[in-house]
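One structure below.
For this view, one protein chain was removed and the others were kept in their places.
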Amino acid sequence: MNLLPSLVLALSPPAWLDDAGADHLSVMPAVHNWAIQRLPAFARDMHGTGVGHAMAYEAMARGEVGSLETATFNRIDRVLHNPPRNPVDEASISPTFIRQYGALEKVFDWAHLLHFQTIDVLIHPGWSQARRDQEIEKLWRNYQSQPYALTGLPMNMEFLSSSPYDGAFRRAYPKVNGLFWGYHWLQTAAYDMLYEIEPRDQIPQYVVLGDQYRRIELYRTNRDFMPMTAEMSPRFSKRFPMIANAFDNLHMLHDNVNDILAQDWEKPRKQAEVKAAITRVLASTHADEEPGEGEGLHDHEHVPSVPGMGKMKGSDGDIMFMSGMGWMDMSRCAHCSIPLPEETATVSANGWTMVVRCLACARDMAAETPGQAIIRTRIQGSSRTLVMISDEEGNWQSNIQGVVFLEQTGEHPECADWSRAFATSEGFDAFVRENQISGASPLSLQSWSERNLGRPPTYRKIDRPNPYGVKD
Amino acid sequence: MPAVGWAQSDHTNIESGHPLGFDDAYSIGYGERSFGFSRSLGPENDFHVGATYGFAKNQDFTIGYDTKGQELEVSYFRGLRREIEDQPGLAYRVSAHVPRNGSAIVTIRGIGTKHLGQYEKLHFNVDLLLASDVGIGVTLGYSSPIGLPRHFDTQFLAEVSGTVPKDQRSTARFGVGLRHQVNPVTVADIGIQVSAEETRLKFGMSVAF
Partner (left out) sequence: MKKLVLLILIFGVMGVVSAHEADCPYCAEKIVQNTDKQDNEVVVKVGNKRIEYRCLYCVIKDQRRYKGDLVVYAPSEKVGSPVVIKRTGGKWVGPEKMVVLNVFKKHTECAALSRAFSTREALDAYVKRNNVQNAKALSLKEFIELVEKPVQK
């Protein structure tokens, strides 16, 4: 597919792109603002991503691309190892870039602000989930009220990454591109760490995710594609698909801009291409359009079971290629390949997050993956989401003391019935009695951890070549 | 130049009085509300409080009170353009100082901000005082981040200013100061201003809410 140049010509950039005003916007006043600081390690890493973006852009704007993989990378890396306590003013770190691409900074900053405020809502203590959801909806409306807003519609990622210059940046500057995708990994993985999870259960998860981010994700240079929000945070994306889409569109804009700035073009051409890239993903460009309609740039088709993710390269219905995992059917359990029920669990390990049908699937999938893992699921008898964290050797800890498990092993098409967790043994007893399950006894966390059902006979591997052609 | 949405009260967004006498060419963010105070210690001590509201893009409104002259102050700030390529950012501020006993002084300030090198900035302020003693004031301000590329929370400021009140001798003043981001919503500032008549120590704080 190579349709971008002709379609770009058909788009007329909005007039505000040439506005001379600084047009600074503030966060929407709210009690939850900067709640992120309550998770200091996470906050610092998030603030560090701003420094990383800004330093790379400043180097590119100043024509210092030759130093990107060396001096600039080292400068950024130093900051990422000792990130700032407070949010940073990206413009003060990248003044040359801002003077050249001021409109782009308006788009980036407005979306970054949405990032921060939605995170704040999810961390702010004392609110019910319904209240948080309402507040996030309000933030979204506030975000959409400005012309700099990106569309919340799913965008065809294959289309957006089909320009002749696509991939130039990651080929020429793999280490710095790895940092960018590492930041985007953190920004997208954070949502399921926070969503529907009480603030007291958020910090232990960031011990795992922060370590993964700082040790592995920042330095990965073998990703096939940027991390997608619905891949990293499926639970949040299911509830707020428009926000997941907007973040993916933002991150794709970052990629497009990087590819443009990596070109050996005169500045006016780069500036024109950047404006075209902005225009492609603005909400105003796609006003009154609907998911699943249109073609090309206006093709808002999404993976059917994932409305918060635009169509990916090579995707075919619910089947799509996930970097690091291969081909997956997003409508089915990642472990046993049986269609997903309404209530699911997720398992996060080794940088990915997968949706599974039951806790046995989650545990066994984690058991075959190196490193620590996190399982999240709603459970009966508690308004608190169950969050379990395992060490390197698969020993699990739970945020709910006294959690017990039913694992009355049967066939996988029914695994969501025979593998369950309960906040209390009374809840277990009531469920067993109500459903007339004979011979079931509650498993403690330790007994449950030691079990392993191995490869589900129902698992079906989807064997297709990597559509990105990076690895075989 | 403050970025959208990062620190609400931003140490890089320079406001007159915090701690020196010059402005940069940028308003506070649209929708931002901030409260500030500054204490000035010299031959006569002074305390100033003020609240600013970014009521529109590139525009803010401030209302304050100054104990020294028992003055009520109101000001309107308008950013005209940001720095683009080699062109400076431009803005103006119209202020009215209304003393409890006496007539109001209106000041119209023209403001230009331009980078000097990669990070340092010059800020050129020209004041036209409209009062019984109409005069002109000129301030050349300088700002530069301290600690880059490892630290991102402190600005160094300096100024040289001269005022030419009508029918009086001109006065010159020199000042240096710091603005430091304490947390996402708070900036602390400290500075010293020296003129032939007095030396003034200044410190203050701005908090967004």
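Letters A and B name the chains as they come in the text, with residue numbers starting at 1 for each one.
Quick note on the criterion: a contact is a pair of C-beta atoms (placed from the backbone, for glycine too) under 8 Å apart; a residue touches a chain by one contact, two chains touch by 3 or more.
Small disclaimer: the values here were computed from a predicted structure and weren't measured.
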Field: Touched by the hidden chain, restricted to displayed chains
entry: A
Statement: In the whole complex, of A:Gly63, A:Pro268, A:Pro370 or A:Gly469, the residue touching the missing chain would be A:Pro370
From A:Val31, A:Ala71, A:Val207 or A:Met325, residue that would touch the chain that is not displayed: A:Met325
Query: Of A:Asp18, A:Glu343 or A:Glu411, which sits in contact with the chain we cannot see?
result: A:Glu411
Query: In the full complex, which residues of subunit A touch the absent chain?
result: 222, 324-326, 334-336, 364-370, 390-396, 409-411, 449-450, 452-457, 459, 461, 471-472
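Here is the rule we use: only the chains that are shown with their structure count from here on.
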- line: In the complex, the residues of subunit B that touch subunit A are 1-8, 10-12, 26-33, 54, 57-58, 79-86, 89, 115, 118-119, 145, 148-153, 181-185, 208-209
- prompt: For subunit A, which residues count as touching subunit B in their complex?
  reply: 20-29, 33-34, 37, 50-51, 55, 62, 75, 78-79, 82, 84-93, 95-96, 98-100, 102, 105-106, 109-110, 112-113, 116
